[in-house]
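Just one protein chain is left out here, and the rest sit where they should.
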Amino acid sequence: MHPAAATPVIEFRDISYRVAETQVLSGFNLQVQSGETVVLLGRSGSGKTTSLKLVNRLLSPTSGEIRVKGVPNTEAELIRLRRSIGYVIQDVGLFPHFTVERNIGLVPKIGGWPQDRIRVRVQELLQMVGLAQEIALRYPHQLSGGQRQRVGVARALAADPEILLMDEPFGALDPLTRDELQREFLLLQQRLHKTVVFVTHDLREALRLGSRIALMEAGRLVTVLAPKDFLRSSDALASAYVRAFGEGLESAANRGTS
Amino acid sequence: MNVFRFIWQNHGQVLELTLEHLRLVGFSTLFAMLIGIPLGIVIAHRPRFNKPVLASANIIQTIPSLALFGFLLPVPWLGERADRLAILALTLYALLPIIRNTYTGIRGVDAAVMEAGRGMGLTESQLLFQVELPLSVSVILSGVRVAVVISVGLATIAAAIGAGGLGEFIFRGLAMVDDRVILAGAIPAALLALLADFGVGWLERRLQPR
Partner (left out) sequence: MRIPQSSLCISVLVAAALLVPSCSPSHSDRVVVGSKNFTESFLLGEIVAQMIEAHTNLKVDRRFYLAGTYICQQAILAGRIDIYPEYTGTALTAILKQKASAQKQEVYQRVKSEYERRFALTLGPPFGFNDTFAMEIRGEDARRLNIKTLSQATAFAPQWRAGFGYEFMERPDGYRGLAATYGLHFAGQPRIMDLGLLARTLKDHQIDLAGGNTTDGLIPALGLFVLQDDRHYFPPYEAVPVIRQQTLQQHPEVAQVLAGLAEKISDEEMQSLNYAVDGQHRDAKEVVQEFLRRKGLMR
């Protein structure tokens, strides 16, 4: 357990989000501590992606407040806020007309980094995400799905943000590649200790990657548990998930050994 | 062929009229781009306005060109100089393809790319100039190509109100009942249209992002 006095890096305070007739989120409260990977787990429509987008203000809550590093995110300057948060989405969204190098180097570039510092950083990041250096000069359409998402992660890490928001980043990949990338994510986290909010509907992934799992259903937070506790939980929804995902979840929960 | 000998013998005048024609087409396309591309960007970002803007441009297109020239004649300052009037009318006709293609091009940019860009902290103007426009340039140019080809044709009618250009040969040939004169205007005009289509098309292909 982290010392109670530390300010959470991200804090959702009484968040509600309503769109037209639908209440997408209600009474959402959650704290994310430094270095944690909090996984938002739920089915589609549970509000998990919406919660993520509220952090970097791609969406604005109907009521409630989000604090990033103790400061309400509405008070922080929008562009500076977003540049200080790494954002990785399922479709990756690499700029097709930029090389891998320019894609990764974009945020540093607009942040005013000198060209050689950027080049060094790109080399560093490519190595970190397990890509060969020659990939730097390729274009996104020349890469495989797995390579693209690695570039996506590298891009998100480029300016060394403290926070990473990841929205089902490995969801569109084949199982083998997904497994690889999950493993590499864990290694990266061991190295970098970023504060990560990770959205998924896959319990196995949640158990493997999360330090805590926040289970969501119909816009409400049902329970927040560490992976091992999740497996033993008596909560109705949590058990339903465990049953639905069948065998072999124990090893996922023991991610340190996989 | 008689026509080509005639064109060669009068190549000075053919050249002069061609330059006049190019001036009409050039300036009107330029103005249409200066107005139409920003307008297309605005309605792509604010879809609320897209119907009225596109509908207006559409309505302008349906006005017969000679009628539009006629409408504008009595307007002060404009009507005093036929080439001003013609350039305005041609600009109006060039607007629809340019606005529409800009709109389509920008809306066609992958939503994931835009979301990633926005989430990364690119400002709206950085998104526009570094992402949306470069990715739409080919589609926008295709609209410009259509506009130019239309303008080359319409500019021949502008000679009827005294704006000069290759149409003057055509009208003169009609009055003189002389085919060579008609063709001395029609052939270069057709060639111009083809050249513009080819030239802008080449540029489109060169600038197409992968």
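Every chain is named by a letter (A and B) in the order it is written, and numbering of its residues begins at 1.
Methods note: a residue touches a chain if its C-beta (ideal position, glycine included) is under 8 Å from a C-beta of that chain, and two chains touch if they have at least 3 such contacts.
Since the model is a prediction, treat every value here as computed from it, not as a measurement.
Student: Using the document's definition of touch, tell me which of B:83, B:179 or B:197 contacts the absent chain.
Tutor: Hidden-chain contact among the options goes to B:83.
Student: Please identify which residue in A:53, A:67, A:97 or A:194 touches the non-displayed chain.
Tutor: A:97
Student: One chain is left out of this view; which of B:75, B:176 or B:194 touches it in the full complex?
Tutor: The single option touching the absent chain is B:176.
Student: Touching the absent chain: which residues on chain B qualify?
Tutor: 12-13, 16, 19-20, 22-23, 26-27, 30, 80-83, 130, 134, 137, 160-164, 168, 171-172, 175-176, 199, 203, 206-207, 209
Convention: only the chains that are shown with their structure count from here on.
Student: Would you kindly tell me how far, in whole Å, the mean C-alpha position of chain B lies from that of chain A?
Tutor: 48
Student: Which residues of chain A touch chain B in the complex?
Tutor: 56, 58, 79-85, 87, 89, 91-97, 106-107, 110, 139, 141, 152, 155-156, 165
Student: Under the touch definition given earlier, write down the residues of chain B that touch chain A in their complex.
Tutor: 110, 112-123, 126, 131, 134-135, 209-210
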